[in-house]
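Removed: one protein chain of the complex. Kept in place: all other protein chains.
For reference, chains read A, B, C and D in written order, and residue numbers begin at 1 within each chain.
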Amino acid sequence: MPDLGPVLLSLQLAAVTTVLLLVLALPLAWWLATTRSVFKPVAEAVTALPLVLPPTVIGFYLLIALNPQAPIGAFWVSMTGDTLTFSFAGLVVGSIVYSLPFMVQPLQSAFENVGKGPVEAAAMLRASKLDAFCNVVLPQSMRGLITACVLTFAHTIGEFGVVLMIGGNIPERTRVVSIAIFEHVEEQSYAEAHWLSAGMLVFAFLVLIAVYVLNRSWRVRTG
Amino acid sequence: MPDLGPVLLSLQLAAVTTVLLLVLALPLAWWLATTRSVFKPVAEAVTALPLVLPPTVIGFYLLIALNPQAPIGAFWVSMTGDTLTFSFAGLVVGSIVYSLPFMVQPLQSAFENVGKGPVEAAAMLRASKLDAFCNVVLPQSMRGLITACVLTFAHTIGEFGVVLMIGGNIPERTRVVSIAIFEHVEEQSYAEAHWLSAGMLVFAFLVLIAVYVLNRSWRVRTG
Amino acid sequence: MSGPANSLTLSLLLERGDFRLRLDETIALDGVTAVFGRSGSGKTSLLRAIAGLDRPAQGRIVFGDDVWFDTDTRQSMKPHRRGAGYLFQDARLFGHLSVAGNLAFADKRSGHQGDAIAFEDVVAATGLSDLLSRNIGGLSGGERQRVALARTLLARPRLLLLDEPLTGLDRAAKREIMPYLRDVPARFGIPALFVSHDIEEVTALANRILVLDGGRVAAHGALGDVLQTLDLGPLLADGTTGSLIEATVTGHDAALGVTQLDLAGTPLSLPLDERLETGRTVRLFVDASDVALATARPEGISIRNILPGQIKAIEKNASRPYADIVVTIGKGQLRARITRASLAELALTEGMEVFALVKTMSFAD
Amino acid sequence: MSGPANSLTLSLLLERGDFRLRLDETIALDGVTAVFGRSGSGKTSLLRAIAGLDRPAQGRIVFGDDVWFDTDTRQSMKPHRRGAGYLFQDARLFGHLSVAGNLAFADKRSGHQGDAIAFEDVVAATGLSDLLSRNIGGLSGGERQRVALARTLLARPRLLLLDEPLTGLDRAAKREIMPYLRDVPARFGIPALFVSHDIEEVTALANRILVLDGGRVAAHGALGDVLQTLDLGPLLADGTTGSLIEATVTGHDAALGVTQLDLAGTPLSLPLDERLETGRTVRLFVDASDVALATARPEGISIRNILPGQIKAIEKNASRPYADIVVTIGKGQLRARITRASLAELALTEGMEVFALVKTMSFAD
Partner (left out) sequence: HDGRPSGDALIAVATNFREAAMRLEADFEAESGYEISLAAGATGQLYAQIQNGAPYDVMLSADRRRPQMLVEDGLAGADSLFTYATGKLVLWSADEALLSCVSGEAVLRSGAFRRLAIANPHLAPYGTAAMEVLTGLGLSDALAGKLVRGQTVGQAFAMVSSGNAELGLVALSQTVQLADNAGGSFWQVPSDLYSPIRQDAVLLERASSNEAARAFLAYLRSEKGRATIAQFGYETD
């Protein structure tokens, strides 16, 4: 059995990132789904950028933006005494940027699929926009919401390039599972690589099966 | 100006991958969207695996499967005289695996959104399943199809971990843009890294803006 | 009565693609105003603008003392604050909730205002008791629309916007809901705009009618006046026209199953409706096609409602095979549509005394 | 006529949640068979099973010589090969195509069979000429359904499955399409199943009727027979009943706007319909409520259709305020619904000679 530290660290990173991103993405996705602003395509493009950009571009810019000499990095150092690069907090920042579209896009699609029909109906039943969002749109978007969270969680677990560049490979701090596997392979410690990879494979498969079985029954219930 | 070789190589890789994946994914996504098989969640989970697995897990398994000593790798060497690992062909294989869900999932969602209504209507107008698929479902899924292709193309452009593991860093063969940026940072060729990163950023932004503007008008046309 | 404090002022211009809806009307806020017109005439567009779901390009919408919309002062009250209850053509039920959940959604947010509309009454009237625990997915078209109707009522609106609520219901269901729809505005003082392209529905439910044609108002006024003066036939390519007459309830004969009325001295009998108290004045809608005329009182005939009157006007048109005869009966008028062949044979002239034979008529409110 | 080679055999059990549809009928494959019943009675479920869109749990569906479905032999013909044209309750237009594109989709795949149904005729009859270049998105409800109707016709089906095609249309649009719907089966030999909960639509369009109630067949047969023998009233909570009588066209009077007919020696006149050739036998539907009876021939009355006959039966029921009187007229029968008060007053008895007065009637085919 290999060291499970990287696995736990990855799970922790993915969980924190998913929660923070959900909070950020709900209003953003709702705005994108309903706005008629001419800036919508621009906002959509910016949101989708992390999908298209190589992780090394993101990693490079983060390395520049978060380093202790740069304003953000310096501010963080003055606040916490720790640097953002080579720290868990830095990885969270990187993951939020990196996984943003994985949260926003499924939510936006789900909201768009709900459409304005139910929102209008809710307004006619004296529900405010927020009320309608929470009690009509969100419940009707459950599938998209679950998908968004799972994708975000999973994509963060799988994150490699950004972490490689801004993480510094510190055990129990930034040495996430993808980095550990990479190292094992490069070191030709194939036994350890096999253990970790097989573990990830089984974990991933089980998580996904759970989601899809859930989605199936969920879908049947709502017709 | 930096060497444009990696950029061209990435574009080529993304284009080849997108075309091959589209061919593979159309029937798969349609099956997933319409089947009532109990194996559907399993198939969905398998399809989604590359989303959840770290690229290094994928890279590791590909390295094991494709290396010249393994059956597939040996077969490839006997057919082409070249190895699959550390070659463009190997990157295409890796990218197809890596980007599979980015093609399948938007297509599947799009097909599901079309729903069975139009397919039933088409059947009643004497259209076979295939006819209905080509002339009703596909046109009504244009947005999903474009999204799928762009996501796949983009995600392949951004591929880093898998390439690093099965492609290495061989000029004009496997040195794609994400690897080149990583290396420029390593070499302290920050100017080159800046050029490439900024180029990728502008390119990505323009591609995405185009897609979202297109989507916008497309959406208005179909109500 | 229809002073600004108790009326809905609609002065607006709305554009939807090539279509323009232009309106400058004040609608009295009591009872039911039918919005009548053929498909594509702008009925739905008008209701959406009132509800706040679409914004007119220009104009004012004032409900009583509340300005709901005004382009001049850039006011636009949020749709959910207007208190309009909208029954959509396509039900729009919430698929994630059961039937009961859909009803509770409205019920909760209405604050049970006055509790004048009881949850149980609505459920019973819309025949939903057995469906309460059902999911929306499995409902048939008619069932869906009954749920939507109940849900809208439970939101206890200040103004009902009913967009063809009876379309898609079978007659049984329509009959079940009709009396409820008819009673709601009066019982709870909720005024309603009722979109329909069915003149029978309109006459059964509305006091007033606003006729739209191609985005313009073709007529607006009391139902009786409009039906009397405007031949809706050519406008609606519908052929239906009729009259409203007033009569007084004189009693009920449960044995024979009739309610007896008096119309300017002539006794009338209609299918029994014991809810109508004796002495009450009711309006009756008589389809012009259901009225026959005779020059002498016919004897030994099963038609019992035979009203003596005098011909006031004869409207004929060479392009149509019928003529409309307006007959003065007491203080009211009755329109009879007879063939031109009969007109010639009976040699009817204005001022002539005739008997109007009415086999079918219905209570209009 | 209705041998197995020319009939649709439906022997099936279908389950949808709690609902069960059970059927064992053979439907003659000529003309129009109405599938009639209230909301939720299983009309749509039946049509979907015939079209192949849903699979019965058990049973056989045989169209002429073709086995469309058989659980015993595990056969199930693909829906698009059955050649059934289905008009859905919810239009189901293709949003990515224009109106013209939707029509062309069907037209192309039908192979223009025989070209008996011309593209232009369909477009004209459904009033779509001006809409051809429009997008589906901006169409009103009525417009959508007209496009769907035209599209289904252009698929040149072997069997028409019409699921409430007139619901949502205003009367003008209904009138426009009705004759076309009525003519299609006869003109092109396409049999049709026509789902409706409107008895007027049914009588205007169908020869036969299959009445569903709670997933079971309540009646099935020729329209006249079923309407004559089955009081649809209680079943449908609808109150409507009527009769079909046959008459011969004797001529047209364009000046008076009437078509003249002969019914067992009595002249009748109906609104002009010049498409009916002289000498042709037509069926007329007469709503029982539109028939009055008189013991002596009334004179000086605008009702011109006065038919002498003999009372065959008097059906009355203490719980209902009316009685149904079946009058034999020539070889046919006419049902009159009169109040029990009139019945008493006129002292009608079986075998008595009476005059039936019919103000309104319509051509049933």
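Here is the rule we use: a contact is a pair of C-beta atoms (placed from the backbone, for glycine too) under 8 Å apart; a residue touches a chain by one contact, two chains touch by 3 or more.
Computed from a prediction, not measured in an experiment: that's the story for all the values here.
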{"item": "Contact list for the unshown chain, restricted to visible chains", "value": "A, B"}
{"item": "Among A:11, A:42 or A:64, residue touching the chain not depicted", "value": "A:64"}
{"item": "Contact with the hidden chain (one of A:12, A:34 or A:83)", "value": "A:83"}
{"item": "Where the unshown chain meets subunit B, residue by residue", "value": "63, 67-68, 73, 80-87, 166, 168-173, 175, 183, 185-188, 190"}
{"item": "For subunit A, the residues touching the chain missing from this view", "value": "63-64, 66-70, 82-83, 85-86, 164, 166, 168-170, 182-183, 185-188"}
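In this section, only the chains that are shown with their structure count from here on.
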{"item": "Euclidean distance of C-alpha centroids - subunit A vs subunit C, Å", "value": "55"}
{"item": "For subunit C paired with subunit D, centre-to-centre distance based on mean C-alpha positions, whole Å", "value": "28"}
{"item": "Distance from the mean Cα position of subunit C to that of subunit B, given in whole angstrom", "value": "59"}
{"item": "Multi-partner residues of subunit C (each touching 2 or more other chains)", "value": "138"}
{"item": "Numbers and ranges of subunit A residues touching at least 2 other chains", "value": "none"}
{"item": "Overall pattern in which the protein chains touch one another (line/ring/star/complete/other)", "value": "ring"}
{"item": "Sites on subunit B touched by subunit A in the complex", "value": "40-42, 44-46, 48-49, 51-57, 59-61, 63, 109, 113, 151, 154-155, 157-161, 164-165, 177-179, 181-182, 185, 193, 196-197, 200-201, 204-205, 207-209, 211-213, 215-216"}
{"item": "Subunit C residues touching subunit A - in the complex, by the definition given at the top", "value": "51-53, 78-80, 83-86, 88, 90, 92-97, 105-106, 109-110, 135-138, 151-152, 155, 157, 161"}
{"item": "Residues of subunit A defined as touching subunit C within the complex", "value": "117-118, 120-129, 131-132, 135-136, 139-140, 142, 221-223"}
